[in-house]
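Every protein chain of the complex appears in place save one, which is left out.
Let's look at chain A:
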Amino acid sequence: MRGTRVTNEPDTADVDEAPGGTNGPRRPTRRYWRAGLLRGGIELRHLLRNPKEMSGHLLNVVVALLIAAYVSDDVPGTSTPMAHLVLAGFAAYLLFQVGLVNLPQMLVTEREEGALLRLRATPGGIPAYLVAKCLLVVVTAVGTLLLLLLSAALFADGPLPQGAAGWLTLLWVTTLGLLAVVPLGAAIGAVLPNPREALALIMLPTMGLLITSGTVFPITSLPVPVQQVASVFPLKWMAQGLRSSLLPDSARAAEPAGSWELPMVALVLTAWAVLGFLLAVPLLRRAARRESGSRLTARHDKAARSGAPVA
């Protein structure tokens, strides 16, 4: 143990020998993680304080509750209320939307405003950005999911998982579902041109999948080719997995295969997760690498010419 150590003398005139910037008090990776988590926390606080965005998330929950309250029949061939199928489907859609609509939009907007460039110019900025976005997306997704299920259970006699096994299924389907859509959403956000076009490009296929994936009515009422196309995408399997967690076992009679097909749920979602990661890593790296001051200026000029509000 030495005596007192002067760590920094900010105002000495002759600091000419260039310390090299490696005398940090902590290891850099730890500092970046900390910065990322802090950043995620701050972004989350901004989200909670932003009435426009919050109402967007809450509106989804309200719409789901209203539809669930409106439908009164049972799922055909079972004694399960149709409302429960709708709620499970909407729960899946919420996860899907956070990953594939909200996340890409956020990425495109922040890229366009220059946040990505600033973080690129900051040591550890990009890893911290990704940590923050993951935190934000997971908390938003899980938060709205729980809000939907709990408020449905409270006000609309909605379904809750049965026993520990049901909760466990809810947990792994949610986790795997997010892993399937979040990296994919990041990849999409890395390539989409700008926020205005991005929304149009994303919303159309999303709405298509919402209708064809058996989220708000049984998929078996759709033509088989449509079912087959929908089965390629994660939403159908996320909804099916959540139904297996939320609906009584007898309700599986209404599933296309007559069972929950949980191994298939896991398989398809894992495949999308792997694909998403394979796409997201190089595409995000490319997006960050391509950022520069002149590209940013060019985009602002273009946006200004096309009449978009430039603040």
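Going forward, a residue touches a chain if its C-beta (ideal position, glycine included) is under 8 Å from a C-beta of that chain, and two chains touch if they have at least 3 such contacts; residues count from 1.
The rule is simple: contacts and distances are computed from a predicted model.
Colleague: Can you work out the missing subunit's protein name as recorded in UniProt? Choose among "Cytochrome b561 bacterial/Ni-hydrogenase domain-containing protein", "Protocatechuate 3,4-dioxygenase subunit beta", "ABC-2 type transport system ATP-binding protein" or "Threonine synthase".
Modeller: Spelling it out: the chain absent from the display is recorded in UniProt as "ABC-2 type transport system ATP-binding protein".
Colleague: Consider the whole complex, including the chain that is not shown, and state which of A:Ile42, A:Leu204 or A:Leu267 touches that chain.
Modeller: A:Ile42
Colleague: Which of A:Ala115, A:Leu130 or A:Val229 touches the chain that is not shown?
Modeller: Within the whole complex, the residue contacting the unshown chain is A:Ala115.
Colleague: Write the list of chain A residues that the hidden chain touches.
Modeller: Touching the chain left out of view, chain A contributes residues 8, 13, 15-16, 18, 20-25, 28, 31-32, 34-35, 38-39, 42, 46, 50, 110, 113-115, 117-118, 121-125, 128, 291-294, 296-297, 300, 310-311.
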